[in-house]
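Provided herewith is a single structure, encoded as structure tokens, for subsequent inquiry.
In this view, the complex is presented without one of its protein chains, the others remaining in place.
Read from first to last, the chains carry the letters A and B; within each, the first residue is number 1.
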Amino acid sequence: MEHLIQMEQICMYFGGVHAVENMNLHLAEKEILGIIGPNGSGKSTLINVLTGIYAPTSGHVLFGGEDITGRQSYEIAAKGISRTFQNLRIFRAMTVCENVMTGRHCKVRAKFVDILLRTAKYRSQEREALKKADELLEFVGLSHMKNEFAGSMSYGQQKRLEVARALASEPKVCLFDEPAAGMNSAEANEMMDLIRAVQKDRGLAIILIEHNMEAMMNTAERIIVMDAGHKAAEGTPKEIQRNQKVIQIYLGEEEPCC
Amino acid sequence: MDWYYFCRQLINGLSVGSMYAMIAVGYSMVYSILYLINFAHGDLYIFGTFLALALFNFGLPLPAAMILGAILCGLIGVGIERVVYRPVRTANRIVPMVGALGAAMILRTIAQVNWGASQIVYPSLMKNRVIKLGADFQINSQNIVILAIGIGCVAGFTFLINCTKIGKATKCVMQDTHTSSLMGIPINFIIPMVYLFGGFLGTIGGVLMSSYYSVINIEMGLWGTCKAWAASQLGGVGSFYGAFLGGIILGVTESLAAAYLDSAYKDAIGYIIIVVILLVKPEGLFGKKKAVKV
Partner (left out) sequence: MKEKYRKITGSQYKKYWVFVLVLCSLAFPQVFQSGLIIRIGVTTLVYALVSMGNMVIVGYCGLLQCGHGAFYGLGAYVSAILATALDCPFWICFLAAIVGSAVFGFLISLPCLRVQVDFLSLMTIAFAQIFTTVVTNWKSVTGGPGGIAAIPAPQLFGYKFSSQTSYYYLVLVIMIIVYWALHNLMQSPIGRAMQAVRDDEMGARSMGINANHFKILAFVMGSVVAGIAGSLMAHYLRYIGPSSFTLDVSLLFMQMIILGGLGSLSGAVAGAAFFTIIPEVIRPLAVYRMGLGGAIMLIVVLLRPQGLMGSKAFAGTGGILKDFKWFRKRRYNGK
């Protein structure tokens, strides 16, 4: 079967540090794949390899059958993989609406001359982008803040803005890197509802990294557990909860009592 | 190739470089805390040099005038920090640049009103003796003394920053201002201290340089800022040894360029070297690459 994303034998070394070692990963269409693991187990590095921020030391990344290993991140984004960041990377001095419109950058078809002379083609495209931005802000619940500066919003709102911005390019896959980090459980649940809605309403495939176990178990359809750069386990949330190895990683080995 | 000529130029370059270095160290410290391109630095140290001259004319011996002038200049630096930089510290980081230029213009005007706009002859710090080494190889004692003062300043500075409480606090502030303030380090005390040191060392460098060339001119402020900036970036941000070595490299290169190539292109060659070094090592010679967390 053809998978949407396929990562084969990915190794990522930083000098002597083996951040990711021999990882295999596949993602089907409209699937929510969760990646969990302790801090420093290589989850974010894997995502960064996938989106082209790092070029892997060895291995291949296939997207829709096409080899995208080591491509620049803007090329990969244009192909239809968009992402959010663990540490917010919003455009702070731009308005919320502009942020979302910037997310649509790879859909821009107007040429320099079109823009310079404000041709009909460019103007209709701008209207379309504005409409799309309105719709997305409505979707994430930020439409009342449309003209605020992104930097002046609260942390949770900025996280939501990143989701809207990632969706603006109408991607096929969206990667969420700890979208609920630093949120209380109510906010985290709202965020997870949002992510499920992204999959259901928009038919996107999703890779989700999260530390919040409860949220993860309720959201993901399949979970990969990473430990020290390796894949420790893979399966449905139910299987993972019962997996002895996973329990070891998270709770430590039972030491024989003296 | 004439080795004696080369050695003389090298020693000349080393002493010019150590004067650049003293001006650059203060600049580099301020830069690595606030990431502020401090355009007032050059005018500040020139002002301090004028103050030292005024004190000398008042009757003090020049070394004493130099130290007193340096302290006064450091205090002015503290004042500028309080009035000009602190209110806009949280604004976009190039905004304080305008404030710095404004302060520089005020300092320049005060200097101009008091001491005139033209070049002034500067007294020499010590009598120059020619030390003969061999038949036709000689060294000026002035060069040696300047080099020694430069190294002494940096040694003292190293002691201060590594072995005193304030120095250690300064190191923390240089790494992360916000976290240090949370750890109870009084950043509003540390940052003015850094300005004080910057003004102090800059003025000593300025007095040495003016007495070496025996002229001073208020228009030299911007030139001084550029040299300090170049030296500190050349060495790498956040390491004041880097700034020191950057200054020395700049001085040596310029002296050798003036000796062997066209002296009209002296400054340009210095800048070309900087461009080349930055292209090869974009983070400066001794700077560390900042790890970006994604």
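Things worth noting here:
Everything that follows uses one rule, which is that a residue touches a chain if its C-beta (ideal position, glycine included) is under 8 Å from a C-beta of that chain, and two chains touch if they have at least 3 such contacts.
Quick caveat: nothing in here was measured; it's all calculated off a predicted structure.
When the omitted chain is restored, the residue from A:C106, A:M217 or A:I247 that touches it is A:C106. Only one of B:L75, B:M105, B:V145 or B:L160 touches the absent chain when the whole complex is considered: B:M105. For chain A, the residues in touch with the chain missing from this view are 51, 53, 72-74, 77-78, 82-83, 85, 89-94, 98, 101-106, 108, 110, 112, 115-118, 122, 126, 129, 149, 151-152, 165, 169.
Mapped onto chain B, the interface with the missing chain covers residues 31, 35, 37, 39, 84, 87-92, 94-99, 101-106, 108-110, 112-113, 222, 226, 229-230, 233, 237, 262, 264-265, 267-268, 271-272, 274-275, 278-279, 282-284, 292, 294.
The rule is short, and it goes like this: only the chains that are shown with their structure count from here on.
Between chain A and chain B the centroid-to-centroid distance comes to 47 Å (mean Cα coordinates, whole Å).
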